[in-house]
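Below is one structure, written out as structure tokens; comments come after it.
Yeah, one chain of the complex is gone here, protein chain that is, but the others are all in their spots.
Order of writing sets the chain letters: A and B. Residues in each chain are counted from 1.
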Amino acid sequence: MTLLTVENVTRRYRMPRQALLTPPTVLTAVDAATFTLERGETLGLVGESGSGKSTLARMVMAFEKPDEGRVLFEGEDLAILPAADLRALRPHFQLVFQDPYGSLNPRRTVGWSIAEPLRATDQDDRALVAQALEQVGLRSADASKYPHEFSGGQRQRVAIARAIVTRPSLLVADEAVSALDMSVQAQILNLLMDLQEELGLAILFISHDLSVVGSICDSILIMEYGRTVEYGSTNQIMNAPKQAYTRSLITAAGLI
Amino acid sequence: MKRLPVNFLIGTAFVGLVVGVAALSLIWTPHDHTLLNIRSKFAPASPEHWLGTDQLGRDVFSQLMTAARNSVVVALTAVFIGGGIGVSLGLLAAAIGGLVEDFVMRLADISFAFPTLLFAIMLAAVFGPSLTVAVVAIAFINIPVFARVARASANQIWTREYVYAARAAGMGRFAITRDHVLPNIAAPVIVQATIEFAIAILAEAALSYLGLGAQPPAPSWGRMLSEAQTLMYLAPQLAIYPGLCIVLAVLGFSLLGDGLRDITDPRLARER
Partner (left out) sequence: MIGAYNLTVAFGAAQALRDVSFEVHPGDRIGVVGESGCGKTMLGLAMIGMTPDAAKVSGSLLLNGTEMVGASENSWQDQRARRVAMVFQEPMAALNPIKRIGDSVMEPLMVHFGLSRKQARKRALALFEEVAIPDPEARLKQFPHEVSGGQRQRVLIALALSCDPELLIADEPTTALDANVALRITDLLARLARDRTMALLFISHDLAAVARATQDMLVIYGGDIVERGSTADVLSQPKHPYTQGLLAARPSPWNVREIGGRRKRLPTIPGSVPSLANLPTGCRFAGRCPFEISRCAAQKPVEREGTICHLPEAER
């Protein structure tokens, strides 16, 4: 069974009215997005601001429901799943954010934050937390430290540890390396590749940076203003882009 | 210690003084504040009576001390009850959102619409004036204040990434409110609470002044003020002392709240 299927997903927002009698404008944040992701594959979602990639990520994570279309995870339509079933399914798909400073509760130890997905399903295994820390290149003793004691790159490792502690089959990385320095970025990308191999993770990698996406993804989907501009294998997109917008992104990344 | 703002230090000193004296009054006052001694009425300050005596010969200092107890108890109780209810409503509104949020906030607005004094008069008319009436009335007006502060701060926390991460982890709204939202809104809520203490003390004094709060023989700064009004030309000091006490208490809590706000806000910005 295909791990993740996104079928014609559309999401619209109604903007506040400009005047009392004019109808409110409707902004189509995501327009009929369609793609699939198999186990162990990586797909890069590339777009600039306003492209809709973050909105799409939120729908994949079931934080929002699509207005049209379906998001199927392991065959289940996330939008119509009852709340309890959705909660039970969440350990299978996890998320890493962009901001290594904001994604961890500053008042809680790192170990507490990593164990959160476990607590939600009534497990709380220190061993699992320790194992997750080691897998991301930190030490199990770090569990009792607070976020401010770590550097940006290390905090991102903590966030990744939290995301893999429940052994998910899908990892959604939303601009996960965008706030990091180049040398740290490389370390985290290597870590993601290692984890993908060790755990058989599928990764949905969202970024505005085509060179980053190109280095770790099997296929790429390019979005502009909510619409899918191009979708294909990394090889095809980087070497034989069909659309002008894709070519402009390649140029802007300094890759030509 | 050097980095603490001046207003915080002065505020803490004043509040400490008031609360300390109030606590002390439970076990000791120079004289029994209810002891009448008409023959030595309007006595000036002396080693015997530190601030003199009032129109019935009662020791003024002891009265002020015992009245402090009333003010502090009323203020703390009213703010805790009102704050407890208000914060809960605010958290609920932020956690659920949508129509529930609108409904809850309109409930809070309704509380806002009642002027404290009118509400207290209404309660007094039904239940008879008493300290309890004062507490309930003040608590009631605290609900919307805390509901707004809590809801606004909580809404901000709900957009933080670590809350999204908790949702992704499968945590329910109650768990997220308890683990993530509440600890992170503690600072603005506490600051608001100290400011509300100041207001509550003033409100209690006003209610007692009107005769709607503490009833004799329980002393209250407000009632001492109203009794002293008719005696302004005979013994003005009887109006000045309770007035000064009210100023001390209200100023103390206000400065403390101000100082707390200064301490918590820039630190938050620096942390990032």
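Throughout what follows, a contact is a pair of C-beta atoms (placed from the backbone, for glycine too) under 8 Å apart; a residue touches a chain by one contact, two chains touch by 3 or more.
Since this is a predicted model, take the numbers as computed values, not measurements.
Asker: Which visible chains touch the chain that is not shown?
Answerer: Its contacts among the visible chains are A.
Asker: Touching the hidden chain in the complete assembly: which of A:T25, A:Q123 or A:S248 does that?
Answerer: Result: among the candidates, A:S248 touches the missing chain.
Asker: Kindly state which of the options A:E68, A:D125 or A:E197 is in contact with the chain not pictured.
Answerer: The one listed residue touching the chain not shown is A:E197.
Asker: Decide which residue listed in A:G102, A:P168 or A:G214 touches the omitted chain of the complex.
Answerer: A:G214
Asker: Tell me which of A:S54, A:Q135, A:Q185 or A:S219 is the one touching the absent chain.
Answerer: A:Q185
Asker: Spell out the interface residues on chain A facing the chain that's missing from view.
Answerer: Per the touch rule, chain A residues meeting the hidden chain are 48-49, 151-154, 181-187, 189-190, 193-194, 197, 208-216, 234, 238, 248-249, 251-255.
What we mean here is this: only the chains that are shown with their structure count from here on.
Asker: Over in the complex, which chain B residues touch chain A? Could you list them?
Answerer: By the definition above, chain B touches chain A via 160-162, 164-172, 175, 179-180, 183-184, 271-272.
Asker: Spell out the residues on chain A that touch chain B in their complex, using ranges where they run on.
Answerer: That would be residues 61, 63, 87-88, 90-91, 94-95, 97, 99, 101-108, 113, 116-117, 119-121, 148, 159, 162 of chain A.
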